[in-house]
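Got a structure here, written out as structure tokens. Questions coming.
Left out: one protein chain. Kept in place: all the others.
Here is chain A:
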Amino acid sequence: MNPDEVEFLAEKQLISIIPTFNSNVIHLISGDVGPFRASLPVRVPLWMAINLKQQRKCKIQPPDWMNIEQLEELKEEEKRSKTFVKMPSEHYMIEAKLLLNYATDDISRADEIRTIIKDIWDIRMSKIRSSVDTLVRNAGFYATVDHLTLMEINTMRPLLPHALDQVYRMKKAQSTRLPTQSTTLSLLNSSHRGSSLSS
């Protein structure tokens, strides 16, 4: 899965907008949206909100968590805690990125929010990296990680399974080499074939 696909999934999130036009209910495959009545808040998918915003047909109401105080608190907690803190939204990064790109005028202190979210993201990424590092170093078999968002999992995805795979292969090779030299080769070959098939 690439980031675009994650973004696509995230755009299904509902967000509240204030339309500046009147329209009846729009029937979509995923469900009905609207009716739109000028100046009355209505919840629409994020992609529609961004689209309407680009057409200047609505004002976006930023999600509740998108304010300086709450994010600062979250950041502090994230710093303090060793594990991952639960994020207010499953797709906080994408939501923030889209809203801060397209609806800066609807969000108060947008620049500060952008910085804080970037900070939170960086903290979490460094946590992921360090935990992966310890996992590999200590040759642990498994690690439980809670509260990771889809995008964050996705950043580790191309690298970590592959690396672990390699580690596993080497280990296996090492363990099988010990008994006899002759069987090692065939085992190595077979394991290699097996793993290449599986990968």
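The rule is simple: a contact is a pair of C-beta atoms (placed from the backbone, for glycine too) under 8 Å apart; a residue touches a chain by one contact, two chains touch by 3 or more; residues count from 1.
Here is the rule we go by: contacts and distances are computed from a predicted model.
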Undepicted complex member, UniProt protein name, chosen from "ATP synthase subunit a", "WD repeat and HMG-box DNA-binding protein 1", "BING4 C-terminal domain-containing protein" or "Tubulin epsilon chain": "WD repeat and HMG-box DNA-binding protein 1"
Touching residue (missing chain; options A:1, A:25 or A:38): A:38
Residue of A:83, A:108 or A:174 touching the missing chain in the full complex: A:108
Contact footprint on chain A, counting only the chain that is left out: 18, 20-22, 38-41, 56-57, 61, 108
